[in-house]
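The complex appears here minus one protein chain, its other protein chains still in place.
Chain nomenclature is as follows: A and B, assigned in order of appearance, with residue numbering initiated at 1 for each chain independently.
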Amino acid sequence: MNALYHVLGAKQFDRITLDQLFLSAQEMELVVRHGGTGRFSTKIMSTLFFEASTRTRFSFESAMHRLGGRVIGTENASQFSSTIKGETLEDTIRIISGYSDLIVMRHTDVGAAKRAAAVSSVPVINAGDGSGEHPTQALLDLYTIQKEFGRIDGLHIAMIGDLTYGRTVHSLSYLLANYSDIHIYFIAPDNVVIPESVKQYLDEKNVSYQETTDLVEVAKSADVFYQTRIQKERFTSQDEYNKAAGKYIIDRQLLEHMKENAMILHPLPRAGEIDPEVDMDPRAAYFRQAQNGLYLRMAVIEKCLVD
Amino acid sequence: MNALYHVLGAKQFDRITLDQLFLSAQEMELVVRHGGTGRFSTKIMSTLFFEASTRTRFSFESAMHRLGGRVIGTENASQFSSTIKGETLEDTIRIISGYSDLIVMRHTDVGAAKRAAAVSSVPVINAGDGSGEHPTQALLDLYTIQKEFGRIDGLHIAMIGDLTYGRTVHSLSYLLANYSDIHIYFIAPDNVVIPESVKQYLDEKNVSYQETTDLVEVAKSADVFYQTRIQKERFTSQDEYNKAAGKYIIDRQLLEHMKENAMILHPLPRAGEIDPEVDMDPRAAYFRQAQNGLYLRMAVIEKCLVD
Partner (left out) sequence: MNALYHVLGAKQFDRITLDQLFLSAQEMELVVRHGGTGRFSTKIMSTLFFEASTRTRFSFESAMHRLGGRVIGTENASQFSSTIKGETLEDTIRIISGYSDLIVMRHTDVGAAKRAAAVSSVPVINAGDGSGEHPTQALLDLYTIQKEFGRIDGLHIAMIGDLTYGRTVHSLSYLLANYSDIHIYFIAPDNVVIPESVKQYLDEKNVSYQETTDLVEVAKSADVFYQTRIQKERFTSQDEYNKAAGKYIIDRQLLEHMKENAMILHPLPRAGEIDPEVDMDPRAAYFRQAQNGLYLRMAVIEKCLVD
């Protein structure tokens, strides 16, 4: 058996693979526009979500259907599967991998996708493992930047919001280390700042970054604003949460400080941190970004099925 | 972009559209008998049920499969989707509509389907919005009448049960206003009578109707009996519920008063308001009616996908 191509974390990708994936995603846009392909009509993808995420699951399932494939899935694997009878994740994966050609898994535990890949007889795609990683989200974020700017090298990127638990922020930071002359601004409330481990990785890779609290100042020079949602449960009181959540909102006022060709991204769902009045501005790229998730995931699925 | 054809409420249908849909549904019976069609093999339908309804969902999904299409779905969108993270319905629809060619939605809030249609990039079919409407149910009810009587004009139709909250009763009343010489009997327990708004609509459209409490008397002259389920939670005490629920039951005794070619319909599920001993009577059309739901929904899906 050849080695399987799993998608487990952002650090596994080098520049060449990223370039290939983005080229493939671009082709997938054409495939979808022309009615999809029947290429993988004999393939079955399992979506095994131990934690529900309708949006992410739909995105993967739509991608597989556009590629002509078939899907079997569950969105409450934790509550209903044999897990509650005491089965290990490894046993579950050993069996499910015999019923499908690809497993897309979301789990609550960091490292779960890696454990699954270790025993699976088919490729595993990590669709989020707790506060760990969510590599296809970071890939589609980056694809959106590449697609709209035509390049990634040299961009200044502001990451805003919950930088401690926001796994897409970590994954995106790792991916950016593949590019030249990147500068990252980390802007977060005090109790959810970017972790040391991420900064250490960027240091090793010689990526320039700075932590700051002045969003207005950053607004003037950043090319990309990556806004994220702040979760209430990270704060000890409603009062503290309100203070943090209200601090870094992207609204019409902030738009006025931004460069004309800036880009606003958000992994979504949002809950107030981007004012809906921003939606109509051409710099608001978050719905296009969600759409790009389809094409990028088609590219990732293809890579897993043919490699 | 052309205007999309959404199915949101019964009032949107005129006589010509109804005739076309019923003709199409009749053709769909043949399509199914001959093994379905591959016509929409590149199309994806999303079933987004914020409130579970296995029967309705299965009916739509079967219809899409018989048309050769593909389905991605969730039956607990409310509990598990990004909704619980505070996302608006509008944001959800903006994204899901990028992953599919058609959205079938059930929601708990009146007007939700309309809100979805306003931001969707693909057609939206309302599969029930709270106590609002459930237009495809009313369409299949009417299709069943048309199919079995060969006509709708001139029929006398008794609507029985919960006429306040029974959304299919409202939708069916609106549809009937497209036909000539209709007479409607409304028969309901005191606290769940037909709303003023429905009566006003019928008045405007010059549809003849009357409210009555004597089911036996109506039994002698009505052509169609549209029985509905009474929900326990509408009553303040078990005692009151029992009195209301037991008042208008269709059983073998009532059958004796009915015309020989009368027709008994029910949107199902039933819970005692039609005695199972009635099932064997040829006038019991409710299971045929459920089957017609498949054909009618195939016709509706086709209309949305090609219009």
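As a convention for this text, a contact is a pair of C-beta atoms (placed from the backbone, for glycine too) under 8 Å apart; a residue touches a chain by one contact, two chains touch by 3 or more.
It should be emphasised that the depicted structure is a prediction, and the values quoted were computed from it without experimental measurement.
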item: Residue among A:Asp19, A:Glu87 or A:Asp153 that touches the chain left out of view; value: A:Glu87
item: Candidates A:Leu18, A:Val31, A:Ala63 or A:Ile96 - the one touching the absent chain; value: A:Ile96
item: Candidate in contact with the missing chain, chosen from B:His156, B:Arg270, B:Arg283 or B:Lys303; value: B:Arg270
item: Positions on chain A contacted by the hidden chain, ascending; value: 42, 44, 46, 70, 72, 74, 76-77, 79-82, 85-87, 91-92, 94-96, 98-100
item: Touch list for chain B against the chain that is not drawn; value: 35-36, 52-55, 57-59, 61-62, 65-66, 71, 75-76, 229, 268-272, 287, 290-291, 294
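To be clear about the criterion, only the chains that are shown with their structure count from here on.
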item: Angle of the C-alpha superposing rotation, chain A to chain B, to the nearest 5 degrees; value: 120
item: Separation of mean Cα positions, chain B and chain A [Å, integer]; value: 40
